[in-house]
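After the structure tokens below, expect a handful of questions from me.
Of the protein chains in this complex, one is absent; all others appear in place.
Each chain gets a letter, A, B and C, in the order it is written, and its residues are counted from 1.
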């Protein structure tokens, strides 16, 4: 850890800080300069968090040398991890495609959509039973009824199902009916929920928050993994920027960052990432090319009548075309569909 | 509602949309143009949400004329609302100052801080018992024990207390021990929590999310108010931008926006808004000048030892100076401290 | 154009606006509603710009129906345009790769780099003679001397050369020595420069500004094309966001937007877009997959000694690998290298 002192800091204040560092069992290093005095601390700097040196009035800034996450970091686990979601492996040599409607609306709707995406080659089924909606007047999902439909359709088609969990109280029910949890962008820093999922027994697809850096996402994953659940998949789904021509700004370079910093797999959601139906396929291809381990895509048997996010849902025939066209991109990236 | 059709949309598709609008009881208006056909819908356009016209392949875009929020809008309630928090009125002619540590650490720490802020003229006490922290390895708050300390110190000093609630399961306990709930930036779109608070019996300080527009905050408040709890106070606490010299970018013009669009009061948090101790006072003065109804300020009896956010916490003597210097700004804005 | 009036606007004010619209030769449409009165204007709404209706105190907002750009829009020119840069065609069935150092540092440096990228299969050579640098104390480029080196090395290798122009006074010199102009992100709204380039006789690579929406870029291109120079290539190079793990946030969905809204070609700069050497290749592959017409890549014969942007420059052997690996991605996108 590097501690830069404010100009005109007294020797006494510097000594006070040096002594605090030494008491924590680290080796302090004193580097006086003409314009600034810098203090280094050699050893396990994570212990220094307790000193709260950034609060000290003589401290201009504190630059950690080490990342604040450990369990999810590639340094702790140099090999890529793979995560098992029912019969689908995320990570490794495969390229996983999970498709389905934004929300479960009825057995008929989900079943028709699931059959279509299965026929096109999808490996997993997505669909929301609990929907976080910006407006209290919008469709909020079917709840437990939706979970049951999802499980039934998953069983009928042989597709593992993933669905969003929005509250600690629902963790058990979702775990019972689904093969994996999804944490939505708005809950990415709902730390109580993350902790509960860390104690659960199914994989977690963790969506990046709209204002979250890649490192923030890693810290949220650290909550889950440090509680014991090692099965986390990152989901890049765009961040909020000034650009209004798309719903979010899909940050595909985040795939590179996740791969560099962590051993956990990462998938891309080009549907929420763009919010525009005709941009979904090109961004899916780009995701495959960027090195992602898979995609989450919204498909609806009848987008015109979709109760949520219809404008970004693919028609079944568009998804079929996407599956045909994405194969060579995945292959060029060393993956097989 | 204005519906812009894509170029080369057929007459049949336009007719299909016009007929859908008519069936919902609104008056459709057909406006063909050389480059685009535009369709208007006169009447209560909020009913059109059910049509999901934005999902229609022939629709280029949908521009609502009316705001999607109602209960919180100034149009529904032209007069300013005031909110009662214990013996403190937020809104109207007063300027409310709520101060205290980021986190409740012990009875001694809170009591010393509360006495100091009370002596300086603060009207309310803040302090977190449940702390949402980016890192699982950081101090997470004292929980129920912290709530009890908060209530005791509030009673001893005569200051109403506000504290953060992070989960539906905690709503009851917080309501029992505090005078008001605070919803943190990370939970601003935790709709399940908002709904629970809409059914609770204490006021809610709703913090703006890091990626939330003012209109998003209004929609979140609509969740609370539409459930029956009319006592919502907006908190501007900065948004996330590319500027790294401050922790967030405090958006004081949001005060103007909230005042224009809603009847509910708005306070400013210059501590989280800047993250830098020496910027807190000037931004507090600017908040008073902008027309805000009050401020939330972090003060710690010993910031050097604070367990969280010490770098932005004021020393008691700095807070005392702030209180003295802010008075003429509040007066110039037509408020009294 | 749709004009939404403020609540409680008088009939007289509405009539005043209706009459202004009629006088401009458009057909006004009066749509009174319970909560808002809306006015439509049918016809060539671009003429309404002169009315400055957004300045009228009774007007809440003005929603244009048509895009403000014409010459660059796909509607005016439905077919894809191709642009000729020396012997390189940008757009159409090819995928153009333009590589070279950030700055021209010497004949030896440029020549070595150019030979390496040519051998690896690049189609064009890039290199800056006039460098806009954040710090006045950084290397500012060789100027005219750099232009001459560029021209010489281009001639020796048979590669067309593109280089940045930063001021009107330099347009002539750059045109004499280079095959295409590059407008940097910081000059994207230097309208005087754009106008001068609109009167010049070589193609223009127009980089997206750090705070520019896709529509802003289209408007800047409109400056060039409306002056008579139809040869504009858009360059997506990332925008500025809160994410600090990359130098910029590369917005590959902008490729989709440019393709939808305009007929002009678009290339991607993964070097500035990420600022991190090891992310350049994956983002180049993703660019090819997204439908881009080519890439601009920084390569330096000895990045360790580069005078600018060395951290994002590829080593020649890395570029050679990129060229081998990108081919199947370009093919999958229907392009040939």
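FYI, a residue touches a chain if its C-beta (ideal position, glycine included) is under 8 Å from a C-beta of that chain, and two chains touch if they have at least 3 such contacts.
Computed from a prediction, not measured in an experiment: that's the story for all the values here.
**Student:** With respect to the chain omitted from the figure, which of B:255, B:311 or B:337 is a touching residue?
**Tutor:** B:255
**Student:** Can you list where subunit C touches the absent chain?
**Tutor:** Those residues of subunit C that touch the unshown chain are 46, 49, 52, 54-57, 68-69, 132-138, 140, 166-169, 186-187, 189-192, 195, 209-211, 216, 219, 222-223, 226-227, 239-240, 277, 303-307, 310-311, 313.
**Student:** For the chain that got dropped from the picture, name the residues of subunit B it touches.
**Tutor:** For subunit B, the residues touching the absent chain are 211, 213-215, 239, 241-246, 249-257, 260, 273-274, 276, 278-279, 282-283, 285-291, 325, 328-329, 331-333.
**Student:** For subunit A, which residues touch the unseen chain?
**Tutor:** 2, 4, 7, 29, 31-36, 38, 40, 42-44, 63, 65-66, 75, 240-242, 244
Everything that follows uses one rule, which is that only the chains that are shown with their structure count from here on.
**Student:** By mean C-alpha position, what chain is farthest away from subunit B?
**Tutor:** When every chain centre is compared against subunit B, the largest gap points to C.
**Student:** Return the distance between the CA-based centres of subunit B and subunit C, expressed in whole Å.
**Tutor:** Whole-Å distance between the two chain centres: 38.
**Student:** Quick one: subunit A and subunit C, Cα centre-to-centre, how many Å?
**Tutor:** For subunit A versus subunit C, the centre distance works out to 31 Å.
**Student:** Which positions in subunit A touch two or more other chains at once?
**Tutor:** 211, 239
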